Every structure is written in structure tokens, then in C-alpha cells.
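Note that this complex is displayed minus one protein chain, with the remaining chains in position.
Letters are used for the chains, namely A and B, taken in the order the chains are written, and counting of residues starts over at 1 for each.
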Amino acid sequence: MSDIHPQAETQARPIVRIGRFLKDNPVIPLIALLLLLIGTLELMRPGIISPFWAGNTIKFAIPLAMLAACQVLTMLTGGIDLSVGIVATASAFVAATLTPLVGPVPAMLVAMAVGVVVGVVNGFGTGIARVHPLIMTLGTGLIASGCLQVYQRYVIATGTDIPAILEWLGTGRTAGLPNGIFLFVPFAVFVLWLMRYSGFGRLLFAVGSNEKAAQLSGVRSWQVLMALYVLSGLIAALTGLLYLGMIRAPSLSLANPLMLPSVAAAVIGGTSIFGGRGSFAGAIVGALILRVIETMLTLARMPEGARIALFGLIILAVTALYVRFTEQR
Amino acid sequence: MSFVRRNAWTLGLVALMVVLLGVTRLIQPNFGVSGLESLARAALPFAFATAAMAVVVIVGGIDLSVASMMAVCSVTAAVLMQTMGGVPAILITLAVGTLMGLINGVLIVLTRVPDIVVTLAMLFVWEGTALLILNSPGGIAAPFLREAIAGSVLIHGLPKALILMAIIVAVIWVPLKRSKLGLAIYATGSDENAAFRSGVAVGRTKAAAYAVCGLFSAFGGLSLLALTGIGEPVPGPYLLAAVAAVVLGGAVLGGGIGGLLGPIIAVFILRIIRTILTLAAVDPNVTTIVEGTIMVGVVMFGAFLMMRGRSPS
Partner (left out) sequence: MTSQTDPMSSGVTDTLLDAQNVAKSFGAVRALTDASLTVRRGEVVALMGANGAGKSTFVKILTGAIRPDKGRVTIRGAEARVGSPAEARRSGLVPVYQEPSLIPDLDISDNLRLGDTNADTFRHWAAELGHPELRLDAMIRDLPLATLRIIDLARALASTPDVLLLDELTAALPTDLVERVLRVARQQAEDGRGVIYISHRFAEIAALCDRATVLRDGRSVGDVDIAPGIEDRVVEMMLGARIDLGQRAAETARPKPGGAPRLRVQNLAAAPKLIDASFDLHPGEVLGVVALEGQGQDELFEVLAGMRKPAGGTVEIDGAPALFRHPADAIAAGLKFVPGNRAEALFRERSVRENIAMPFSARARAWGPLRLRHEKARVAEAVERLQIDTRAQGEVQRLSGGNQQKVTIGRWLAHGVETLLLFDPTRGIDVRTKRQIYPLVRELAGQGAAVLYYTSELAEVPLACDRAVVIFNGCVVDIVEAVDATEERLMRAAYGLTSAEGAA
């Protein structure tokens, strides 16, 4: 009960209140921040903001937001899924290489199965062997990338083909908006429903908020974690398919650059990396914010290294602020 | 008797290593001095990464940014060696590594964010820093650095790389372990609360352990440079390998138990397995998969042991 570092009680009351408000409504200040950033961008390069630019930003924010859903869902339980980048890559690569061999639909199904397999291994490691999710998903990511290399050996000769539906989703536009939203809107509705109106979603919050209390309520947390990581793998595989349609050039590192921003988007969106609190709506706005920031960094000719370092600092700063807010009680 | 019992795990690892070397010899009768030398050379960065990880695991933490810090040190030294002598460049690199580790430690103590999260964020910060220093592989290695790990020393078949590593680790670790600080590191990892009650400055001890981790990472970065002759800004696959070797080497994730000898022997075991697979003409990518699976299996086993160890208390 008593800690080594007992907290002083009466400090920074206003900070607590602001923190509380932000925790309860993470989306409102985030949208304000997004608008502020867009305004700054327009100041930096007048005329850049256009319907086309907006459509493009949304288009590239979609796969990021989908991977961020993996992070939001796993972070709800106090976990994280670092294998999503490689799963998305593998799913895209498998789909592209199998399409000429077996046709688009079976190829896409096999691609989704990749996500399930990695998810099962992750679920076993975190739920049953109780390895820290960070280490576990890092490890499965490593193994999966090895498997992908081996797989590449055997199929490279067959050539690649991208299913038409994916190309339509990835590159087409309808009324100025990218067709990706036809996949994304139902997906987002599903995730929001899952988090708010399903028993499973409730258990995610419960396991992350207080695993012991969840057990005392009769929850077998390994079941929850197993299902969660399978779901995360499925989402990552689906994202890979969409991303394949967007980039149209399968490679062995296709979606890997999305991994770190997906964590950042979730954290910016108000999801606690310690579990029990998270918002997918926030993560969507977070993904948009990251895309806008990326545009700004590109305009400012910021090198790749600074971008990566900046994302790291954002994650650390947001988490440290979070700890500050929640420790005062 | 007591020596044997106390070091049973390490002795078992040595035995396993000898057996594996024998297997190597069986598969490839030509495996001899040069094979041993290249094995030791290739193991060098892994060994330092593992030593770095072991120190923070003993203090009860973990450092996911080890590979990134190695990358920073490798490019720092490669860039510096273009303009100055090898020795000052090495000294500056070691200082940079220690400073990075110290920053990690201080951030963990001050922000009270769990070590695993802080070092995950710092993994990216250091990775970005490495790219800022050197955007693509470049720089040079001082010739003597490359020399230092090639070939044998004293007698034929005693790889220089091995001796160098043994000396560096011994010079840093042995006095540290005997010192009050070393004791405090073990005490903090074993039972933070009891350590605090026994008068250990827990926060300072942790920060110091992370600084030592940074120092070993710097040696890891230098050995990377010595190995390839070029500064490489993209972190290599050392993180998971280091965690696996630490666990296999008898240190317990959670802290307080283990040393550096076991984990370093574990590094060699993992490298020998790789050599065996390569000699058996297994596809190098399959080798990666096998290796990854072994590592994940080892870490799972370690987590399982930790759970068993905690349950009765």
C-alpha cells in the first residue's frame, strides 16, 4: 500500500483538473491541435491546403489509423503489438505473390491467416507464458520476418499481381475522398462498437485497468489476451492488404515504417500505454496529426533521423505527462 | 563443492558450449583456428550488447535501446576517426555511450515511467540520432581497431577478439561487482524495498547501472565498427538476442540474480548454433527463424521461471 516514494498530496491542483478533462475528452483538444497544425502548415506554404491535399492526407492516414487500432486495443490491456508492421508487410507480400497462383480471394484469405498465426503465437506468449508483450511481439516479428525471407525465396519467380479490389480501395477516389474510407468507416465503426458496446471490449479495459480485479470478477485473462492478439494480427493483415493497394509495389519492408507512427498515434490519441484507458477516435485524429506533422517536416526538409527521434520523444513526453497527471490523487 | 553448486548453471553452459563445439567439429572436420577466430569476432557485438543488457536486468530493469545506442556509438566513432586519431575517438565514443545510458537511467528515475516504456521511446530517439550523425553507412575505422579483433594472440587458436572482450568486461565488471555500487545494484534488483531500508540510494543506483549499460553498448558499437570497417546507422538485431542470452545465461528478468559470465557464454552458445546451422548448409533465412524461435522460447522459459519464483511469496 505505502510506496517507497510517497506522493505529496497537495500539488498542482489545476494541472490535475486540466489533466482530468483531457483524459475524459481527448478528442476535443486533439481536433483543436489538428486545426492549429493545419493553420501553421498553410502559413508555412500558402496555398498548400486544398481538397486534393486533404484527400491525400486522409488516404495515407487510414492505414496508420488501422494499425493504431492494434496498438489502442492491445494497450487497453497494458500491452503493445510491435509485430503489426511485419504482419502487414507479410500479408501484403503473400497476397501479391499468391494472386497469380491461386486467384485474388484465396490469396487474400491466406494473407489474413498470416495475421491469425502470428496473433496466436503472440497470444500464447503474453497470455499463457506471461512474457512482456513488448518482448514477445518483437520476437514474433523477428521470426515472421525470417519466415517471409524464406517464403520470398520460393515464390519470387512467380511474379506478383495485385487484386483489383485492393487497387480500387487503395488508389481510387470517390467525390474527392479516397476509396479507402469504404473499408475504413465500417472498420472504425466496428472497433468503436467493440470497445464500447461489447463484452469483449469491456474486458479489455478491465484486464488493463486491474487484472487482479478482473480475475476476481471471474475473467480468465489468458482467453482475453489470446483473442486480443489474434484480432490485432487480423487488423494488421487487413491493413497490409489495403496498403498493398495504395503502394502497389510489394516489398519485404512495405509497411515497416508504419510501426512506430502507429504507436505514436495511439499514445497521442489519449491511450494509456499502461492500460485501462484508450480511445480509438483519439487515435484516428492522432494519425491525421502525424500525417500533417510529417508534411511539415518534409516541407522543412527535416531529415529522416530527426523524424524518428521526434516520434520517440513524443511517445516519452506524452507518457511522462500521463504519469504526472494520474499519480496525483 | 559450494563453488560447483553456486555456479552450476554457468558450468552447465560451459559444458553445453564444449559439446556444441564438438558437434561443429563433427559436422565440419575442417573447423579449426580460423573458424574459431571468425566465431569470436562475429560474437563480439552480441557479447557487449548482452553485457550491457545483463547489467540493467540485474538492477531489475531492461533496456530496449541497447542496439540503437550501439548504432549511435558506431557512427560517432566512424565519423570521428575521419578527422582525429583513433584513441581520442574511442574515448569520446565511450563517453557518449555512458552519457546515453545515464540519460536513459535518469529519465526512468525522474519520470517514474516504467523502464520498458522509457527505453522503447529512447530506442527511437537514439536510432534517429544515429541517422542524424550519419545518414547512410560511412566513415572509417582506424586500422588498429580492425587489427585488434583479427587473428589470434599469444598462442595459435586463442582468438584476439575473445581475449579483448574478456579483458574489457573483466576490467569494468570485476571491480564494479566488488564495489559498494555493485552490491547496491544486486540489492536493488533483488528487492528494491529491502534495499531502500538497508540504506541503498535506489534511484542513483539505477541510474548508474544504466550508465554502465551505455558504456558496454559503446564497446558494442566500437566492435561493430571494427568488424565492418564502416559506421552503420541502422540498429542491428541485437536487442532480442541480448535479452535471450541474458535469460539463457542465468540472469532472472526481474533482477538480483546472475552475472556477466553466464550471459556471455550464452552468446557463444547461440552463435555456435548459428555456425552449426550454416555449416549444415541450412538456408541463412531459415537459420534466422530457428534462432528467433530459440530466443523467443528461451525468453518464454525465463518468464515462466520468474512466475514460479514469485508465486510463493
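As a working rule, contacts are C-beta pairs under 8 Å (C-beta built on N, C-alpha and C of every residue); 3 or more make two chains touch, one makes a residue touch a chain.
Quick caveat, the model's predicted, so the values are computed rather than measured.
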item: Contacting the left-out chain in the complete assembly, out of A:A175, A:L216 or A:A300; value: A:L216
item: Given A:L41, A:A206, A:A281 or A:I314, the one touching the chain that is not displayed; value: A:A206
item: Footprint left on chain B by the chain that the document does not show; value: 2, 180, 183-184, 186-187, 189-191, 193-201, 256-257, 312
item: Contacts of chain A with the absent chain, listed as residue ranges; value: 1-2, 6, 9, 24, 197-200, 202-203, 205-206, 209-210, 212-220, 223, 227, 276-277, 329
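Throughout what follows, only the chains that are shown with their structure count from here on.
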item: Separation of mean Cα positions, chain B and chain A [Å, integer]; value: 31
item: List of chain B residues in touch with chain A within their complex; value: 64, 107, 111-114, 116-118, 120-133, 135, 192-193, 196, 202, 233, 237, 239-240, 243, 283, 285-286, 288-289, 291-293, 295-296, 299-300, 303-304, 307
item: Residues of chain A that touch chain B when the two form their complex; value: 4-5, 80, 125, 129-132, 134-136, 138-140, 142-143, 145-147, 149-150, 153, 260, 273-274, 303-313, 315-316, 319-320, 323, 327
